[in-house]
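With one protein chain withheld, the remaining protein chains of the complex are depicted in position.
Right, subunit A next:
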Amino acid sequence: MHGPIPDPRVATVRQITTDTAGRRRRRAGAGLGVLAVTLVGCVVLSIGIGAVPITPLEALSILATPLGFEPLTGHTPVQELVLWSIRLPRTVLGLLVGGVLAVSGAVLQGLFRNPLADPVLIGISNGAALAAAVVIVLWGVLPFATAGIGRDVALPVSAFAGALVAIALVYRIASHDGRADIATMLLAGVALTAMAGAGIGTLVFMSDDQALRDLNFWLLGSLGGANWERLMIAGPLMLGAGLAALALARPLNGLLFGETEALHMGFDVERTKRIAVLVTALAVGAAVALSGVIGFVGLMVPHLVRMVLGPDHRVLLPAALMGGGALMLLADLVARTIVLPAELPIGIVTSCVGGPFFLWLLLRRRALGLW
């Protein structure tokens, strides 16, 4: 088929259609810009608010001084200490964890063609949490200490391993003849989540007071454990996985129509699925290692983005990366200021917002006939 149909009415409709498409593209660009500005605003708030307030100018001054610049404004040594060793690592951790959880959610939703998928749903988060719980509770029994491996290393490493084992297991169970069946994969994830839940429950039952307190950190999630040493291992992994996920945008778009359809459209389906699984496992494993199980970010952020900017993964994935970071920083602000001087686990904050959001989503989707 080629050549235009010489009908002026058709030409008009065509022009309107083309204009609409262009307008939506500009809107997506503007949306990403607004998100970037919002993200910067959240970083400023996250750095500035707390027991020791730090203004943006003071923060810039503190950051610039070691680079040889003249101090822009006066700041106290306490502010300097708080920024470098508390606020900054915590903000970086929040950005990374929120970003990769949201992107992982978007990638999994594309992979499963199911808008309700989430890193927690497929069992990755809980696989990682179970491995971490084993280390926390059985620390005295495990040979890490005798091998000279510190707890700060053993914990993240075991969480990575747990996430990888979980996703590999789900993928192995679900794939047949070199193809992964989406429904089986989803059900395997459900089963794995249940098993990990049972394992964690048993460990909670077995644990003493100190271990129980540490376990709560994993079960409810918190950014409080942020420090540069821990970020050194997991930070680059999260950043790399988040950026690698962006390259999956087009094939994920195709995959939404079904695996065979995507194949017919010219996409390398098996490769896309493998990369998606690996990227998600790495990102979520690293995130859980540093901040525990934080639910609903992977569900909420992609949905909010889709509502405003549409479902195209080329916009959705970068928007989720930024939006997840912003949301996480805001949730952390609430978590560490609402019950001063104590701190609420951030997982409680995200669940308080995410649970009702999930229910609203279910009702709304049914009303729209989108099942």
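For this structure, a couple of remarks:
Everything that follows uses one rule, which is that contacts are C-beta pairs under 8 Å (C-beta built on N, C-alpha and C of every residue); 3 or more make two chains touch, one makes a residue touch a chain; residues count from 1.
Methods note: contacts and distances are computed from a predicted model.
According to its UniProt record, the chain left out of view corresponds to "Heme ABC transporter ATP-binding protein" among "Sarcosine oxidase subunit gamma", "HprK-related kinase A", "Ferritin-like protein" or "Heme ABC transporter ATP-binding protein". One of A:G31, A:G225, A:G240 or A:G310 touches the chain omitted from the figure, and that residue is A:G310. For the chain left out of this panel, the touching residue among A:L45, A:V153 or A:M265 is A:M265. Of the listed residues A:L45, A:L187 or A:L256, the one in contact with the hidden chain in the full complex is A:L256.
Taking the complete complex into account, residues 1-2, 4-5, 10, 13-14, 17-18, 20-21, 24, 113-115, 250, 253-254, 256-258, 260-261, 263-268, 306, 310-312, 368-371 of subunit A touch the chain not shown.
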